[in-house]
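Every protein chain of the complex appears in place save one, which is left out.
Up next, subunit A:
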Amino acid sequence: MSSRERILGRVRRALADVPRDDTPYERAVERAYLREHGGLGVEATVDLLAENLADYRAIVHRATEEELPAVIMRLLAEHGSPYVLVPPGLPPEWLSAGGPTRVDDRAESTPAELDGVASVVTGCAVAIAETGTIVLDGGPEQGRRRITLIPDHHICVVRVPDQVVASVPQALGRLDPARPLTWISGPSATSDIELDRVEGVHGPRTLEVVLVGGE
């Protein structure tokens, strides 16, 4: 007997006391919890996102579409990055104000090569206000998972209010599980020393989020 058959057989014998229940799954679980907390308006939801991002030590900026290139250029200059990594589908105007040398992520780029680049600029798939989370799904503006992991400085552009949802349940509804997802809530951190939170371990130690939109 294969271990597969052995385990499935053990499961079935273990459940011998459980009556067969064919309630469809949609009705099997009582979901009395909220779809979102607070029912805030659009503007207040964006404010909450900014507040919660900052609470976990992400640095939050706001800009209009016109201001965005200048803001990105300034953030890269302030970080002193000679190179900036870009995903294949990054809107060209985001880096149109000049600044560091662009490094395009290519399939053959090795982790060691990526380690030589200080900053990365990406978009995102969705941002969650209640938890201060941005989610990347590997779309053209975001690129492979590794490019937002190895550089020490990540600038992430969030289009507000379109890409902002209030809650985790709303975010899951917008995301495609077939894509590899990375949920990011602040710079990397650890609670492993005396259960006290310290920012900055293996992922980017500086996370800057630019909320772009409006006039």
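Just so we're on the same page, contacts are C-beta pairs under 8 Å (C-beta built on N, C-alpha and C of every residue); 3 or more make two chains touch, one makes a residue touch a chain; residues count from 1.
The rule is simple: contacts and distances are computed from a predicted model.
Asker: If you look up the hidden chain in UniProt, what protein name do you find among "Na(+)/H(+) antiporter subunit B", "Aspartyl/glutamyl-tRNA(Asn/Gln) amidotransferase subunit C", "Iron-sulfur cluster-binding protein" or "Sulfurtransferase complex subunit TusB"?
Answerer: Cross-referencing UniProt, the chain left out corresponds to "Iron-sulfur cluster-binding protein".
Asker: So which bits of subunit A touch the chain we can't see?
Answerer: Interface residues of subunit A facing the absent chain: 2-4, 6-15, 17-18, 21, 25, 28-34, 37, 52, 56, 107, 111-112, 115, 128, 130-133, 138, 144-146, 149, 168-169, 172-173, 177-204.
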